[in-house]
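Quick one: this structure, given as structure tokens, is what I'll be asking you about.
Missing here: one protein chain of the complex. Every other protein chain is in place.
We call the chains A, B, C, D and E, going by the order they appear; numbering starts again at 1 in every chain.
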Amino acid sequence: MTTTTILDDLKKKKIHALLKEGQRVDGRALDEPRQLIIDTGVIPKAEGSARVRLGDTEVVCGVKVQPDKPFPDLGDRGIFICTAEILPLADPAAEPGPPGEEVIELARVVDRGIRESGMVDLKQLVLEKDKSVVGIFIDNSVTDYDGNLFDACSYASVASVLSCKIPKYNYADGVVTKVEGEFTAPPITTVPVSVTMGKIGNNIIVDPNADEWACMDARITITTNEAGNICAIQKGGNNGFTPEELVQCGKISIATGAKIRDMLKKAGRS
Amino acid sequence: MTTTTILDDLKKKKIHALLKEGQRVDGRALDEPRQLIIDTGVIPKAEGSARVRLGDTEVVCGVKVQPDKPFPDLGDRGIFICTAEILPLADPAAEPGPPGEEVIELARVVDRGIRESGMVDLKQLVLEKDKSVVGIFIDNSVTDYDGNLFDACSYASVASVLSCKIPKYNYADGVVTKVEGEFTAPPITTVPVSVTMGKIGNNIIVDPNADEWACMDARITITTNEAGNICAIQKGGNNGFTPEELVQCGKISIATGAKIRDMLKKAGRS
Amino acid sequence: MTTTTILDDLKKKKIHALLKEGQRVDGRALDEPRQLIIDTGVIPKAEGSARVRLGDTEVVCGVKVQPDKPFPDLGDRGIFICTAEILPLADPAAEPGPPGEEVIELARVVDRGIRESGMVDLKQLVLEKDKSVVGIFIDNSVTDYDGNLFDACSYASVASVLSCKIPKYNYADGVVTKVEGEFTAPPITTVPVSVTMGKIGNNIIVDPNADEWACMDARITITTNEAGNICAIQKGGNNGFTPEELVQCGKISIATGAKIRDMLKKAGRS
Amino acid sequence: MGVKKTDIVLLDDKGIRCDGRKINEPRRIMIKAGVLKNANGSAYIEFGENKILAGVFGPRDVHPKHLANTDRGILRCRYHMQPFSVGERKNPAPSRREIEISKVIKEALEPAVMLENFPRTVVDVFIEILQADGGSRCAALDAAAVALADAGIPMRDMVSACAAGKVADTIVLDINNEEDQEGQADMPVAYMPNLGKVTLIQLDGVLSPQEYEKCVNTALEGCKIVYEVQKKALQEKFFGDSQ
Amino acid sequence: MGVKKTDIVLLDDKGIRCDGRKINEPRRIMIKAGVLKNANGSAYIEFGENKILAGVFGPRDVHPKHLANTDRGILRCRYHMQPFSVGERKNPAPSRREIEISKVIKEALEPAVMLENFPRTVVDVFIEILQADGGSRCAALDAAAVALADAGIPMRDMVSACAAGKVADTIVLDINNEEDQEGQADMPVAYMPNLGKVTLIQLDGVLSPQEYEKCVNTALEGCKIVYEVQKKALQEKFFGDSQ
Partner (left out) sequence: MGVKKTDIVLLDDKGIRCDGRKINEPRRIMIKAGVLKNANGSAYIEFGENKILAGVFGPRDVHPKHLANTDRGILRCRYHMQPFSVGERKNPAPSRREIEISKVIKEALEPAVMLENFPRTVVDVFIEILQADGGSRCAALDAAAVALADAGIPMRDMVSACAAGKVADTIVLDINNEEDQEGQADMPVAYMPNLGKVTLIQLDGVLSPQEYEKCVNTALEGCKIVYEVQKKALQEKFFGDSQ
């Protein structure tokens, strides 16, 4: 945190200099995300899974589906929990151990973006009201770090859920039994897409890579649903946005999200 | 722990010099506690609460009343748990994190003084023997530190419990339901009062403030009940008391406790 | 870990020099374990107990027997858990706190050696299938350290179990009651014996003491059962064994184990 | 959003909300600066039913030292709920929610604090929620910003926070607890009123692009109301002004 | 105190207690010094059904170093119960009760240890309860004080501990487990017999002022009995005296 190497300084100056000319270090347009590669079904033993590569950021995501007790006062809906972890092999600076505030924020923002969109209709995951429900546990593990984990984990989660199969369970007399070999698709209502933007100087850039991430002033993640509405926002970073920039970011998120949504839906079907 | 500043040394010498003349730094008599201000009902959403200011030591205490399972082998009485925490804004030396041995002792001594007095008749808090009881959870948070947290937390706890309202619960077929809007007073049998004394040289002083606390040789907390009996003792500090001093401390505690008990009862009624 | 004192260096050279002549620092033959003293029944309030002294390594072991819920999917067998801890008074280098990887390995190897031998027939410890079983909890506490905790803890565990008495329990309508004063012997099928060997240079030595432990290249713990078969192995240390040495270690373990088994059985009866 | 089902009327046909407020009306806000003896700066806020205490220490030495920054100070922030602050007793250990809120509050305050003036030091902001209601993170931010000013920490601007949201298909100012439970969207916003920058924005719930823009502007109006209350609290502390 | 109901007679009409002792009679006490090879000093005590091991290391370097004290040594103490030491298996992680007892034992030993002779170092006292009975903190203290002496740590005085209590409306010496469960008060006391100072006193239960004074004096008589056993244990270790 303390030491800025000379190389870091040079990179930063380069990024700022290029942005003044409307250019980015890797040649992308300001509102252009990196190449997105999505493979689903990579962990056959999990009920759903995906490996996502967003530029050089890579995430492996697995979904476990298990019967569980509902939360108190939420007896009429299934459980949906999404986590994220940066594996120590993903980054020389990552360390094993309990998650820091950065990773906790990452996991909560990814979870909230999908949850608030209502992507999965949790009311269809009740086995017996107040007694037993289906739980969907989505774990994201970052295996290679190159910035913007918010979107990479969000895309991996959404693709995993789309490709997921829900086992059939029977509930009788307090006992849940799994019906071997019978599966249904998850009850999907919409496909949420998060788009993270960084602010460097007065420029808004989409999907910052690690070098851009390290020198941006502030960031904002906006998640939109299939109807083109905004369903979750998280601002971060040590500076602020003008109200006009916030409106601009909303528009970028809707436009960029629409393209990525098509890729996620295609990957989820495969 | 290691470094004693010159200022600390001067303070300590001053305290010792004054005590040789029978005087204290803030002008109090040796057996005189600081001004005690008690406000109850400060947290309306809690079933009981109080803010206590003892000199410049301040504690906010809240009581939550909830149905709970009884402890094994204690199925015929309710649950009574009293905790204490020094908030990091109370003292520049306090740090967030798990409690150290000082805070654990504080919480256990405050809890034990009230518990051993039998203040609350826990047998009247049983909803269904061995199955369901009422739990009284008393949490003390120190918001400003000026020594003698034992008494400040004890007074805040007692005032909170005295002012507390117990919701009515019905138990039937393993299910507890709360009857909205019906409350009873807690089953109080006595009002315990703790009095903490410090020993500096050969002087016994009541209610040491932070400067006195930092230079005392030993301390003792004696809790008495309404009948003028002693119901709990805790000695602390790195030196000892003569047997005669112990008897003297018992007498001081009974006399001082009687005056404070009146204040607590008055505050609990308001 | 970093600093090797001159004394340590001298000890190490002495050990190597003597081994070249086929001798050990304390005069033992290469395949000779230290004196083993076993006292059972040292903790009368525990259902089984033993103090074992292996040379100057000392372990106190206690067995608690309690009814418990079975593990899921293992409803037809009792619970058997064996732990180990190095008490801070056992060794100037030991520290209070959560166990490190060395102690976790120790506990797991001791547990596995006994478990894999099938010493206790856990199927005879079921009170009600899938509902309630007898749990045997074996806790080893090292009180003095002089190397080879694997064997000392293993012998203490086996002697404690052999000398243990199982209370009689009745299960009816979901409630377990203990029948006061009625006990049975545990259902023993075999007496496993672990033998730990160190490799220093090209020498295999049995039961290394602390000085030998500190300078050995690798170690292997082989547990054998009463039929002379091998039922558990754990290799450790920063070097390897040739396949021939592995076979040799197997033979040493069987031969040495037979002698120690007689001592354990005698101690367990007393 | 919207988990429990009740018969509560969130907005009646006269545009009056469930607690009697109008659409653009915030709850009662009371701030008092300088309420603690030990903290270098402090503030107490009542914002609706929220009761929150904020204390500031610093700039002071950093422990452990390797966290110190040679070219600027660091800001640390802890948002913490008392066990008795909510309906069911809360475990006093910090939850993941509290850790996340601590982080977004820190990042909302940081643009306003002139940390470049205090290399190698730390400013600690401790926020204690004594009683929680809807909008506690905004109220906490409002108290924390006043406590920073009370501590004499040089600041570029005040930070003023207020939420807006969507209730009964209408954008309203300052969501209360019932509206948070039953409503359609909640958007906390923090704003530096003189520099014109939003330093915190979050959203839970669904808004159309038009609603989004209106919601931001509504929240900013709330921030400006809060700003006046913050200034008054500091004036009362330092110049003894009564209301 | 007094949680379970039984038909046990705590004190019969001849003044005999449930375990056959008289009112002023302690349980059997056996102490052996120097029982461990690695510890610098050690002691084993059997006090009634208590079986306790104490080991001392130091004076030695402090880790982490910032805990060290430049003008005097520090004393650390850990009171720890074995999982098998009580009726139901105890979780081996230290409970809040064990942490509090560790602290009061440390503060009871500290007045006797000449820490001013060992600046910048630490003396560690580790106490392991192998089997627990009533009065384990007093027995632990008795063993720890002998272990300190066995380690050659300079001491101003011995520390001798014994409880008194109230059972069947009578003040009695050295409460056992049943009396602790069924009785009316338990008061552990530690005493420096030559300096005449009480270094530990706690009370659970209700005593009138007269009973309180009598209870203190009864406990002090017990401490003096313990002191003789402690001296004998050290004599046997260092001079090979048999009984």
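In the analysis below, a residue touches a chain if its C-beta (ideal position, glycine included) is under 8 Å from a C-beta of that chain, and two chains touch if they have at least 3 such contacts.
What you see is a predicted model; the values in this text were computed from it and never measured.
*Asks:* Which displayed chains make contact with the chain that has been left out?
*Replies:* A, C
*Asks:* Based on the whole complex, identify which of A:Pro44, A:Pro72 or A:Gly174 touches the chain you can't see.
*Replies:* Residue touching the absent chain, from the options given: A:Pro44.
*Asks:* Which listed residue, C:Glu21, C:Asp73 or C:Glu180, touches the chain dropped from view?
*Replies:* C:Asp73
*Asks:* In the complete complex, the non-displayed chain touches which residues of chain C?
*Replies:* Residues 1-3, 73-74, 101-102, 104-105, 107-108, 112, 116-118, 220, 225, 228-243, 246-247, 250-251, 254 of chain C touch the chain absent from view.
*Asks:* Go through chain A and note every residue touching the omitted chain.
*Replies:* Against the missing chain, chain A presents residues 42-46, 49, 56, 58, 60, 62-64, 66, 83, 85, 87-92, 96, 98, 137, 139, 141, 143-146.
Heads up, the rule we're going with is that only the chains that are shown with their structure count from here on.
*Asks:* Please report the minimal path length, in steps, between chain A and chain E on the chain touch graph.
*Replies:* The distance in steps between these two chains is 3.
*Asks:* Strictly by the touch rule at the top, which chains does chain B share as contacts with chain D?
*Replies:* Correct list: empty, since no chain touches both.
*Asks:* Sort the other chains by how far their Cα centres are from that of chain C and give me the top one.
*Replies:* Of all the other chains, the one whose centre lies farthest from chain C is D.
*Asks:* Which chain is most remote from chain A in terms of Cα centres?
*Replies:* Measuring from the centre of chain A, the most distant chain centre belongs to E.
*Asks:* Find me the chain with the mean Cα position closest to the mean of all the protein Cα atoms on display.
*Replies:* B
*Asks:* How big is the gap, in whole Å, between where the Cα atoms of chain A centre and where those of chain B centre?
*Replies:* 48
*Asks:* Mark out which residues of chain E touch at least two other chains, giving numbers and ranges.
*Replies:* As it turns out, chain E has no residue touching two or more other chains.
*Asks:* For the protein chains shown, what form does their contact graph take: line, ring, star, complete or other?
*Replies:* Topology of touching chains reads as a line.
*Asks:* Can you give me every chain pair that touches, using the contact definition above?
*Replies:* Per the contact definition above, the touching pairs are A-D, B-D, B-E, C-E.
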